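Have a look at the structure that comes next, please.
The complex appears here minus one protein chain, its other protein chains still in place.
And then chain A:
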């Protein structure tokens, strides 16, 4: 079973040279820490920055420089700043290559639910609705199950849906899953030490296992 940072490390391997990427809040934010040095990629923050850099030193925090999670950040060389309409023009207009988002649920036909909901109140969705409707390749990073043990990979989303048929790949603590065009989670890789039986028992939607499923490289 993978930790959050191991999920992020595995997702980082999906990133290709020259891509512009939007990272959601949570596990996706961690992905930036694991980009190999030889790749040139640019991270967008939908509050108006291309070129998110590492978290600053304590002495360099700037209240005028935060990411979409309202965390203090830095800018890399060659960054640019813009307003919120411009930020979403980049997203809707198909200029962002990849979006990596967290989710509460994903359905077997690629629907996603990631409205922030707590104590019964829908607290909003921020930029996720725009991202899932864009043409960016959409990767989802999440735990395979809710805290109560119920599956987050479902036949149909139970919570309000954010986008339909938009997820390309799902990365959980148990494995990596593609979405088949006819519907179904296609198991692509399993996490080190995780059995197919465990994945079967924790996936509520239609799971497709074909041929030998490779185990991910270990993370040490």
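Quick notes on this structure:
Just so it is clear, contacts are C-beta pairs under 8 Å (C-beta built on N, C-alpha and C of every residue); 3 or more make two chains touch, one makes a residue touch a chain; residues count from 1.
To be clear about the criterion, contacts and distances are computed from a predicted model.
Of the candidates "3-oxoacid CoA-transferase subunit A", "Aspartyl/glutamyl-tRNA(Asn/Gln) amidotransferase subunit B", "TRAP transporter small permease protein" or "Peptidase M16", the chain left out of this view carries the UniProt protein name "3-oxoacid CoA-transferase subunit A".
Interface note for the absent chain: among A:91, A:140, A:154 or A:191, the touching residue is A:91.
Of the options A:2, A:15, A:31 or A:49, the residue whose C-beta touches the omitted chain is A:49.
Listed residues A:1, A:35 or A:129: the one in touch with the omitted chain is A:129.
By the touch definition given at the top, chain A reaches the unshown chain through residues 45-49, 54-58, 61-67, 69-73, 81-85, 87-88, 91-92, 111, 116, 118-119, 121-130, 133-134, 160-164.
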